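Got a structure here, written out as structure tokens. Questions coming.
Complex shown without one protein chain; remaining protein chains in place.
Just so it is clear, A and B label the chains in written order, and each chain counts residues from 1 on its own.
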Amino acid sequence: MKEFILGGARSGKSAFAQRRATDSGLGVTYLATAQAGDAEMAERIARHRAERPGHWALVEEPLALAAALRAHAAPNRCLLVDCLTLWLGNLLAVGDAALAAETQALLTVLPTLPGHLLLVSNEVGQGIVPVNPLARRFRDEAGRLHQTVADRCDRVSFVIAGLPLTLKDCPA
Amino acid sequence: MKEFILGGARSGKSAFAQRRATDSGLGVTYLATAQAGDAEMAERIARHRAERPGHWALVEEPLALAAALRAHAAPNRCLLVDCLTLWLGNLLAVGDAALAAETQALLTVLPTLPGHLLLVSNEVGQGIVPVNPLARRFRDEAGRLHQTVADRCDRVSFVIAGLPLTLKDCPA
Partner (left out) sequence: MKEFILGGARSGKSAFAQRRATDSGLGVTYLATAQAGDAEMAERIARHRAERPGHWALVEEPLALAAALRAHAAPNRCLLVDCLTLWLGNLLAVGDAALAAETQALLTVLPTLPGHLLLVSNEVGQGIVPVNPLARRFRDEAGRLHQTVADRCDRVSFVIAGLPLTLKDCPA
């Protein structure tokens, strides 16, 4: 079972994903992609940590997501990735070749993973066109990634004000 | 009955809320949170005024929303608040203590209010991450507020291109 959970900033998407992980009844591994590059991000990471159950296993991987998924996905285990947007931003900072290789690796590994997978990401494409070319690039890459990930998942939800809207639900 | 109506800029959320107020069949009090700080805002206020029925009672309260709700909510009356986003912006301009106190007061008063309540707000979290730290702060506060308000309302709608999408509907 593969679920993709998309939502705006502070939409409650992470809390919803955590609820889905708990409801799975499986042991949970939380895969964090954030890097504490500045105080604001460090505070966000700390808040996310405080909000999730302390007994969940934690894996931190800012770049090599496909390899981390392959290493940690397991039958009867729930793997929660929060979030794809930060991972994409980390890759963009590294360079185009890394971005292309890692997103391709993710799309290749996705269909092969056992267990319950939850992927969280940020909707960033519904505002005005950004003036900054890098922001436009990021928005385009995020939109393309969301389309291909949604296509490969069984269930896709969009979270608004803490309330999930089901965009796709393929019975197993 | 408490309704929360969320939508993007010029999504038709105010018109939808006004239709809901009219359809309630109750006397309507319109609670405006806007402050005419500049010409653009003054023009928006004037347009909103022209669009709503002239016989509705009007209350203007940019900051002390919880107190205004307590004073004006009544059984067999519909109270329409337009909008929470401007109120939040007004509070952010005053300072963190006012913001924390007033948002807490709103969440406390909400479950106690009689009559029909309609709360309108702006979705601001589905674009690219803003460069400006204050804009990021505003976006975070708005998102958190929307989650807690949605949680305390019976009905939540998201308006796109004038068309409401029901995100939550708890039969009374």
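Heads up, the rule we're going with is that a residue touches a chain if its C-beta (ideal position, glycine included) is under 8 Å from a C-beta of that chain, and two chains touch if they have at least 3 such contacts.
Source: prediction; values computed, not measured.
The omitted chain makes contact with just one of the residues A:34, A:65, A:106 or A:156: A:156.
Although one chain is not displayed, its contacts with chain B can still be listed: residues 8-12, 40, 123-128, 130, 132, 135, 138-139, 160-163, 165.
Residues touching the missing chain, restricted to chain A, are 4, 6, 8, 123, 125-129, 131, 133, 136, 139-140, 142-144, 146-147, 149-151, 156, 158, 165, 167-168 (touch as defined at the top).
Just so it is clear, only the chains that are shown with their structure count from here on.
Chain A and chain B carry the same sequence, and matching their CA atoms takes a turn of 120 degrees, rounded to a multiple of 5.
Taking the mean of the C-alpha atoms as each chain's centre, chain A and chain B sit 31 Å apart.
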